[in-house]
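Only one protein chain is missing from this complex, and each of the others stays in its spot.
Going by the order they are written in, the chains are A and B; count residues from 1 in each one.
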Amino acid sequence: MPPAVEMLGIRKTFPGVVANKDVSFTVEKGEIHALVGENGAGKTTLMNILYGLHQPDAGTIRLWGKPVEIRHNADAIRLGIGMVHQSFKLVPSFTVAENITLGAEPRHALGLFVDRQAVLKNVTALSKRFGLQVDPTARIRDLPVGVQQRVEILKTLYRSADILILDEPTAVLTPQETDDLFAVIRSLVASGKTVIFITHKLREVMEISDRVTVMRDGQVVGTKNTKDTNPAELARMMVGREVLLRVNKPEAHPKEPVLRIENLRVRDDRNLLAVRGISLEVCAGEIVGIAGVEGNGQRELVESIVGLRIPETGKILLNGQDVTTRSIRDRREGGISCVPEDRLVRGLALPATLEENLIATFYFKPPMARGPLLSLQATGDFAREAIKTFDIRAVSKDVPAATLSGGNMQKVVLAREMSANPTLLIVAQPTRGLDIGSIEFVHQRIVDARDRGAAVLLVSAELEEVMSLSDRIAVLYEGQVVGTIDAAHATEQGLGLWMAGITDGGSESRKEAAHG
Amino acid sequence: MADMGGLKSLQPKSARRAGLQRQLRSAAQRSIRIILSILASMVVGSLIMLWYKQNPIQVYIWLFQGAFGSQRAIFISLQRATPLIFTALASMLAFRTGVFNVGVEGQFFIGAIAGTYVGYAFRLPAIIHLPLVLLVAFLAGAAWAYIPTIMRQKLGVSEIITTIMTNYIATFLTSYLVNYPMRGTPTTPETPFVQPTAKLAQFVELPGGLGKGSQAHVGIFIAIALVLVLWFVLKYTKIGYEWRMAGISSRFSQFAGINMDRVFILGMLVSGGIAGLGGAVEIIGVWRKYKDLFATGFGFRGNLAALLGRNTVFGSFVAALFYGSMEAGALGLEWSAGLPRQLIDIAVGLIVFFMAAEGMWDFVASKKGWSLSGLLRRSSGKPQVQGG
Partner (left out) sequence: MDSALLAQIWDVLSRYVFNVANLQGMLRLSTPVVLAGLCALITDRAGILNIAGEGMILFGAWFAVAGSFFFHSSLAGVMAAILSGLVVGGLFALFSLKFRAHIIIMGIAINIFGNAATIFLTRAVFKQAGAFADPRIVGLGTINIPILKDIPVLGPLLSGYTAIVYLSWILVALTFVFLYRTPWGFHLRAVGEHPEAAATLGINVQAIRFGAVMASGVFAALAGVYLSLGHLQMFTEQMAAGRGFIGMAVNTFGAGEPLGVLLSSFLFGLVDTIGWRLQGERIMPVYFVSMVPYITTLVALTIYTVRQQRRRKAIVDNGVSR
């Protein structure tokens, strides 16, 4: 029996980044195959190629043993591949049945009208056939996320998908809904479907999959039968590095706490709880690293500390003062600086000049401001000084930030944020997309800030970075801190397990994470 | 673009050079696009002239003569441009801060009538009277702009619809005022004349008698002063910096701690104030009394001029001068060729059309197998950078 899917020698490059390097990936018919790795490992890109959303630069794809060309996702659908993405593609005001049949509506009266009876009938039959309970007349916007996901699955089945790709399906589900999903997956496989399951949660891999493929840095590390492996081994495969960049840093001498977070609960843009009760402390002169796969609440945590998002409950204290609802400028004046994760949108105004970007947090105070006026002398001097100190490679201070390379862009952000001599410095994903030289530079600056007495909160999905920079490490999983440890005692495997949701509490972890 | 996590990227030094080349190329591209847009508009204009059985070249010559061909023509151009400078600056300021203030028209009228009232209802020494008129006009325009502003800030209602509504309300409100409470003569809907102390001198009235045959007035200097003030404010003040950054990237500005509400409200108020100022200047300079429906379209032409001037201070100034001189030329055209002066509005509108349609030029270029980078390459003789 030829394998359901064979992807051979797949290579895909995006500007500046090689997402898939000679990847070969095989899925057998009727199996549940987990595709595992951290953010940026390349797993979503690989599946997007299979689903026709991207074209590979090189490599071949075979379905059921026969080579195929997938140029557009319509081709993939036609070939029987269906994908359920992390963010659903459902029309909120349509009913379940209308979403499922969208684009392929049954018609009558010379094809002019939608046969609404048939829509309901077809969907009801489909849902019964696969045992996926849905109310075809319910509107999507009224449905909980778990049911919406079932609708997405039914959408693929309606188009006769035999191979289903699920991208991080449990990221938005409660434990109960996750159990339901697994039951659905098992029953689909029992009726002959093949399922590819992208995840970073090793517990689920062990529970549901038949085989697991681990990817890292755009390459396949290995494929194993699930029953022949264990989470520790998988974690090691996921996060291990050939080269470990260690930063030479002197010992930390932490002093009084600068940032104290008490029981913080924050909602994300979809109104789901992203931060589910975090308490944390960062002292002056120490670097606390927040490790974790992206999407576990880090973004919302940082946004609430900076002031871009107001928490639902909980307190944020800066040097003893409650800043939970204060304005961004007040917090910055109180000593917070932030190198944001979203460098291009929040950290910089790309069409503006370097000088304009650099002075954005200083322009209203002396020496740059004298009354209502700006002193262009002072702003220019500051910009030139910053460019020199931070070794920013640019033609002049008057070029648009957009003309800079990624590393230099980040240096601009660093220059601005660090020049404020913050008492609390937050850096989120500081070296994403940067070259080795820039990474070293950024790391050095972060340590310098700590040694000058700042409290540093580092948020990074790069485990190696967290381990080498931090003095203490806290791991975030599903909006909660699942473990803290001194960096000196931390191991990759241990952190990897925590990041994947496996705490020492074992089988209780998923239910624990549910509280909140 | 997909999030690539921690995958390392290697940026060669040539990437920075490519960035600079990109910048130069885009500046050149923009100039070429402006020129092409003007040419395209002239082509369409020529077609219309041909339909009128006029020789396009002759018409363009007349147009030019009407705008610049004599001392009188130049002064008429200045006169027509003066109100447009105000409305263009008002539009530009709003657009720069990221707001579409299409209510400039209404703010212009409200400022005009408020200034007129102060102009005729009080007797004051000129030193006080004139500045007072201008001040009241500014405040009235700002107040009129406050209505849609507050609706956007507090209620989230889009300023596009609300500003247009206030335009119409302003038109009827001023008509009412001029027909009833402020009516100066029993036969025509006009206010009384403003006091001599509230007038702006016309050039013909000044010693030297320049500008005979036009009503150009010293308000042009107020306009020029305003250009300089705005330039200064945008470049050298805190609020100017905030306005600029808010328009460039509101998300960045928010992150940096800038108070977006305050920036936005101030921007709209000043924008409305400038429009109102322009209205009063036009009255006390040209007509010296408010006549019902003394003019329409200053606001919209100001919007167009700001867009033409790419939302810069000097660009809007030049565009307004250009527009005004074209109008002056078109007046002459009505005499000579019988071409309605709306032709100018059509032509300028077309220029804006063509300029805004970035994809169109790429489309045209691709059809003809050209590329702008290729054109530049050939013209400058420099080797092409990879990956442009």
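The rule we apply is simple: a contact is a pair of C-beta atoms (placed from the backbone, for glycine too) under 8 Å apart; a residue touches a chain by one contact, two chains touch by 3 or more.
It should be emphasised that the depicted structure is a prediction, and the values quoted were computed from it without experimental measurement.
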item	value
Touch criterion as defined above, residue of B:R72, B:R183 or B:R251 at the omitted chain	B:R251
Which of A:A58, A:A183, A:L272 or A:I310 contacts the chain that the document leaves out	A:I310
Residue among A:F94, A:F130 or A:F182 that touches the chain left out of view	A:F94
Hidden partner interface residues of chain B, rising order	51-52, 100, 102, 147, 151-157, 160-162, 164-169, 172-173, 175-176, 179-180, 250-251, 253-254, 258-261, 264, 296-297, 300-301, 303-304, 307, 340, 342-343, 345-346, 349-350, 352-353, 356-360, 363
Touch residues of chain A, complete complex, unshown partner	73-74, 77, 89-94, 98-99, 102-105, 107, 111-114, 116, 155, 308-310
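The working rule: only the chains that are shown with their structure count from here on.
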item	value
For the chain B and chain A complex, residues of the former touching the latter	1-11, 15-16, 19-20, 22-23, 235-241, 244-245, 248-249, 251-259
Partner chain B, residues of chain A touching it in the complex	14-19, 38-41, 44-45, 48, 217-218, 294, 306, 308, 327-329, 331-332, 338, 340, 345-352, 356-357, 359-361, 363-364, 369, 372-374, 376, 393-395, 399-400, 402-408, 431-436, 439, 461-462, 465
